[in-house]
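In this view, the complex is presented without one of its protein chains, the others remaining in place.
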Amino acid sequence: MDYNKRSSVSTVPNAAPIRVGFVGLNAAKGWAIKTHYPAILQLSSQFQITALYSPKIETSIATIQRLKLSNATAFPTLESFASSSTIDMIVIAIQVASHYEVVMPLLEFSKNNPNLKYLFVEWALACSLDQAESIYKAAAERGVQTIISLQGRKSPYILRAKELISQGYIGDINSIEIAGNGGWYGYERPVKSPKYIYEIGNGVDLVTTTFGHTIDILQYMTSSYFSRINAMVFNNIPEQELIDERGNRLGQRVPKTVPDHLLFQGTLLNGNVPVSCSFKGGKPTKKFTKNLVIDIHGTKGDLKLEGDAGFAEISNLVLYYSGTRANDFPLANGQQAPLDPGYDAGKEIMEVYHLRNYNAIVGNIHRLYQSISDFHFNTKKIPELPSQFVMQGFDFEGFPTLMDALILHRLIESVYKSNMMGSTLNVSNISHYSL
Amino acid sequence: MDYNKRSSVSTVPNAAPIRVGFVGLNAAKGWAIKTHYPAILQLSSQFQITALYSPKIETSIATIQRLKLSNATAFPTLESFASSSTIDMIVIAIQVASHYEVVMPLLEFSKNNPNLKYLFVEWALACSLDQAESIYKAAAERGVQTIISLQGRKSPYILRAKELISQGYIGDINSIEIAGNGGWYGYERPVKSPKYIYEIGNGVDLVTTTFGHTIDILQYMTSSYFSRINAMVFNNIPEQELIDERGNRLGQRVPKTVPDHLLFQGTLLNGNVPVSCSFKGGKPTKKFTKNLVIDIHGTKGDLKLEGDAGFAEISNLVLYYSGTRANDFPLANGQQAPLDPGYDAGKEIMEVYHLRNYNAIVGNIHRLYQSISDFHFNTKKIPELPSQFVMQGFDFEGFPTLMDALILHRLIESVYKSNMMGSTLNVSNISHYSL
Amino acid sequence: MNTNVPIFSSPVRDLPRSFEQKHLAVVDAFFQTYHVKPDFIARSPGRVNLIGEHIDYCDFSVLPLAIDVDMLCAVKILDEKNPSITLTNADPKFAQRKFDLPLDGSYMAIDPSVSEWSNYFKCGLHVAHSYLKKIAPERFNNTPLVGAQIFCQSDIPTGGGLSSAFTCAAALATIRANMGKNFDISKKDLTRITAVAEHYVGVNNGGMDQATSVYGEEDHALYVEFRPKLKATPFKFPQLKNHEISFVIANTLVKSNKFETAPTNYNLRVIEVTVAANALATRYSVALPSHKDNSNSERGNLRDFMDAYYARYENQAQPWNGDIGTGIERLLKMLQLVEESFSRKKSGFTVHEASTALNCSREEFTRDYLTTFPVRFQVLKLYQRAKHVYSESLRVLKALKMMTSATFHTDEDFFTDFGRLMNESQASCDKLYECSCIETNQICSIALANGSFGSRLTGAGWGGCTIHLVPSGANGNVEQVRKALIEKFYNVRYPDLTDEELKDAIIVSKPALGTCLYEQ
Partner (left out) sequence: MNTNVPIFSSPVRDLPRSFEQKHLAVVDAFFQTYHVKPDFIARSPGRVNLIGEHIDYCDFSVLPLAIDVDMLCAVKILDEKNPSITLTNADPKFAQRKFDLPLDGSYMAIDPSVSEWSNYFKCGLHVAHSYLKKIAPERFNNTPLVGAQIFCQSDIPTGGGLSSAFTCAAALATIRANMGKNFDISKKDLTRITAVAEHYVGVNNGGMDQATSVYGEEDHALYVEFRPKLKATPFKFPQLKNHEISFVIANTLVKSNKFETAPTNYNLRVIEVTVAANALATRYSVALPSHKDNSNSERGNLRDFMDAYYARYENQAQPWNGDIGTGIERLLKMLQLVEESFSRKKSGFTVHEASTALNCSREEFTRDYLTTFPVRFQVLKLYQRAKHVYSESLRVLKALKMMTSATFHTDEDFFTDFGRLMNESQASCDKLYECSCIETNQICSIALANGSFGSRLTGAGWGGCTIHLVPSGANGNVEQVRKALIEKFYNVRYPDLTDEELKDAIIVSKPALGTCLYEQ
């Protein structure tokens, strides 16, 4: 475990901070104020908010005043914002449904800003595969380094699990079971909950959001994409009961077109590993199991990740490991991998990894920003660090990009297609750049 | 819970006992001596072993002496056995692979025995769907009442779960997850283990046996067959390591053609309920979960069945229930179902049902025989009890027949077909008599 | 004390009074059924409990007495290659049973998931078989028990200790059939092995019923103690000036099958008092011993908590030895701790609240407390159950003092004082333990208004029998009570009862002899 040794990594570069332009930072509400803003606070010498754009300029002005953003300017139009040379990185933190209509023109206008180097977009990068493909192409042509907020990849628990698997602590993976809950999509809907997340096509639903994050995390941990998959998508609750804050039913029913259950099973490219997945909408009410359970079984041991709600990317998980180091046994090539000092070969090792005080909601986004500044300022002094990279894939270093997002979109597309066609699909080619 | 009130049910009929002829009862080894024989011991006034047949007559003679079966005759040939009028019920307890070649001629010869009323066959009733169909037709023509040992349906835990579901204790079922282990099909094979259970086609494998019993139990508890299913069958361990009794590897590898993992997902006909299933071959080594877990979630509560090994039909399970009685709320038709006395409506009820001293291996088969004698002697004095019935389906009363077995065979057939064709299949018609 | 189970053989004169007529009747019935005469009859009486209900499984002492009703098992030993047991019951509601005994000497299987009368016989058979394997392993380890034809006949009312009398008689019959006429079994051994017999069928009872049935003595009630070890001390009712002390037993005729209602009644109460004991232990950070042998209190009980508390906070390392004075003082202290700990939660503890009180997770609580026997509940009423157990045990000590050492100015004083204890016990059983029922409450109020000084349920409750302290002798009012009950209860509630049934429903209890054998 050395990727988390950071004492010598300078976070005060002897260079100007990355100037950040936000589309969607609103001091009063929304996702960015709760996660992106506190992250930048902690890296104040590496990131500096210099520009805000929102359809109503009053919102930007109020936010600048509330957060005392002394270096930030409120821009009246998308064009003025996108072409301002005071921005090195643009962050898109608005409803997925408006990603396409904002990002495409923005990239176009941004051609007037020679300083733009980074485009950071919140998952789920547009509401359809076509939109995602177009945005990806436009960004590639524009020549910016892209970032997608698949921040589950930055969770300390996911990185530790990835490390244990890659170092042979569970031998070869031979089966995986995932069961999770996806909050809003059950029998009841809080009256204040925004309508659009219940309408299919807005890029926010059980499959795209809850399943999307979790399956990306699974592929990242196991370093493998899927080869064959089958999915069944359910909308067994076409109408939800409206409830007030205290949970009392208001006696009013509202339509729901997004799914409320997903059955997904498939095999991993590496090792033809069987994966079984069941995502249930609605309040996490499971009485006898945790609401997020990821069980990874291997020839030499078992790994388990548990959380209280079905959102792996924003939960403070608990990781359980029990197994024997595969390398305790002579490797195929006869020589023996270095053993942990003080461990007897073949005897079971037990590890429980839980950080009681870790705030996963802010923490994972903070570590995503940290990986961007590590890359920008090459704080780890990596020799010949390329100026850009297309995708993180399954590396420990770096951060997920729009290509990683595109590959995930293709998997989600095949989930819906498998359900619609009633067939098991071969998806082993979706992870190549050009489809 | 009244099906288990038996004090007044006479088990000493003022009629002759059912005379039982065994094919495959061997005092020295096998399944029948451990289960069928002790069951008959407890119902000695209702069943009497009068005939044994085995290819080598010495085996039958030895068994008669060992068990002091004073009323039993050892028959030299299948023909003499099948046509002897001293038999009311024939029990077939031999390897599944020989079911077809024994039962078809047996039924033919049995035409000389006017007294034959019952044909009791061990699951899995032949190795293929065609064989099962032929045996079913032959038995139907012969006009005998058939019995299949899907004895999981007689487990007290399964019956209690079925009762809780049918009385609305968990409201409407909205999702089901099953994870189980299938003992022999892992990385290691005990040297004494019989070869045939590792060769596909012999009617004994992870899908037919472990999955077969469990999915039949699930359908029985939920009173629903499947409508759409998808399956992926894996043989990731084509070669197993031979081990001795103490588990040491003998350094010898043997081929395996039966599967070692099954992924199955589907929807129940009643309520389009999503069901997710993962069966893993090999020693139950799961470190952080039980080796058999059935989670049934409903709108009003949760039901959980747990066992130490993946064989629901022979395990002493633990049933957990927590929920509120659905009928606590006014039913659709306005009037209110009778509440349990002393229970406040809407408040959570907790039930744990575990019988520490229950021997499931013998117990379930014993209760299957008990249900046969209940039927034969009409001990519960059910008015106009028909002399024969085609299938148990989802009734509490009665016992599973070759038709129930046939329907299960059709489901297993579609599991293999779905895997081979890579498609989600509609199976909603397999539960009709004539396909 | 360590006397043996008595064996009578005809034509000896000193047969227990009422035994003679029944003995002839059961021998005759046996002959009608099996066309052969029985070799012996095993008899075990029913019981009532003057005071001290639902406290035996917490190891607190009780004041029961064997009564003049019993279960008779007439037995004919068979000499067969394939030994089998045939059971016939005089009561047609219990159908005939026949089962073979495993040839390899292994135990007979009992299916704990069904409510089945012969299961109780099999419990007796099982504990006897394990006793025989211990005392004569070479004979019983891998050869089957002998076969037999058995005829069972009982006049024990529901709630009168029927199931325990049956398991005692069954165990005694099995031992006699396999060990022959000259084998003697001590009362102590018979009580010890049958105390846990019913656990095999799924009823988690304490040891009172078996102890009373085995140790019963004519004209004596019993002070039965379970700690420091099992002891039954017979005592006579005190001689009053011009009244005799009588206890009238009135059967509510409300049938509640202990096995079928166990998950919501009897077994649930055992779990509630066990959880209460452990919640108190967690709160006052004392540890309870676990009794591996006795499945009632594998996790310690309310008496264990009392001892552990006094060891930790009052420097009393030795557990309470039963002395009345110290007992009363300590039980008052316990009632105070129960108020302190539970009175804020009178609505009862949910599973979540209980696991918090025990400082463990939901899963752990479920595994440790709820998988011993099937159970179903919404809340666990720790406050009410613990308060009942401690206050009832306190009343037993006071009652024992009155019965054995107290002097009374007037007869009236005895009847009023002892009566008050019984009435307090009924109120506690009804309001706190919730094991009474409408019929019991009606019978008690009618009796109290017509000459009874103390009226309460006796036995597990939820129906079954009631017991009433009534002065008898010359100017007693037994008749007055009987008449009032018939007019105001039985004729109203059960209009079409026959005279015979009415006669059986109300009896004056005469303490009877305990379990015995009668050789033919």
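Each chain carries a letter (A, B and C) given by its place in the written order, and its residues are counted from 1.
Convention: a contact is a pair of C-beta atoms (placed from the backbone, for glycine too) under 8 Å apart; a residue touches a chain by one contact, two chains touch by 3 or more.
Because the structure is a prediction, the values reported are computed rather than measured.
Peer 1: So there's a chain missing from this view; which of the remaining chains does it actually touch?
Peer 2: Taking every chain of the complex into account, the missing one touches A, C.
Peer 1: Looking at C:78, C:146, C:360 or C:406, which residue reaches the missing chain?
Peer 2: Of the candidates C:78, C:146, C:360 or C:406, C:360 is in touch with the missing chain.
Peer 1: Which one, A:56, A:246, A:356 or A:432, makes contact with the chain that was left out?
Peer 2: A:356
Peer 1: Looking at C:312, C:401 or C:483, which makes contact with the chain not pictured?
Peer 2: C:312
Peer 1: For chain A, which positions touch the chain that isn't shown here?
Peer 2: Against the left-out chain, chain A lists 1, 4-12, 38, 41-45, 67-68, 70, 156, 318, 320, 322, 340, 342-344, 347-359, 362-363, 366-367, 379.
Peer 1: Touching residues of chain C against the unshown chain: what are they?
Peer 2: Residues 281-282, 285-290, 308, 311-313, 315, 317, 359-361, 363-364, 367 of chain C touch the chain absent from view.
Note that only the chains that are shown with their structure count from here on.
Peer 1: What is the distance in Å between the mean C-alpha positions of chain B and chain C?
Peer 2: 41
Peer 1: Quick check: how many Å separate the C-alpha centres of chain A and chain C?
Peer 2: Between these chains, centre-to-centre, one finds 65 Å.
Peer 1: Using mean CA coordinates as chain centres, what's the gap between chain A and chain B in Å?
Peer 2: Between these chains, centre-to-centre, one finds 45 Å.
Peer 1: Mind pulling the chain A residues that touch 2 or more other chains?
Peer 2: 288
Peer 1: Mind pulling the chain C residues that touch 2 or more other chains?
Peer 2: none
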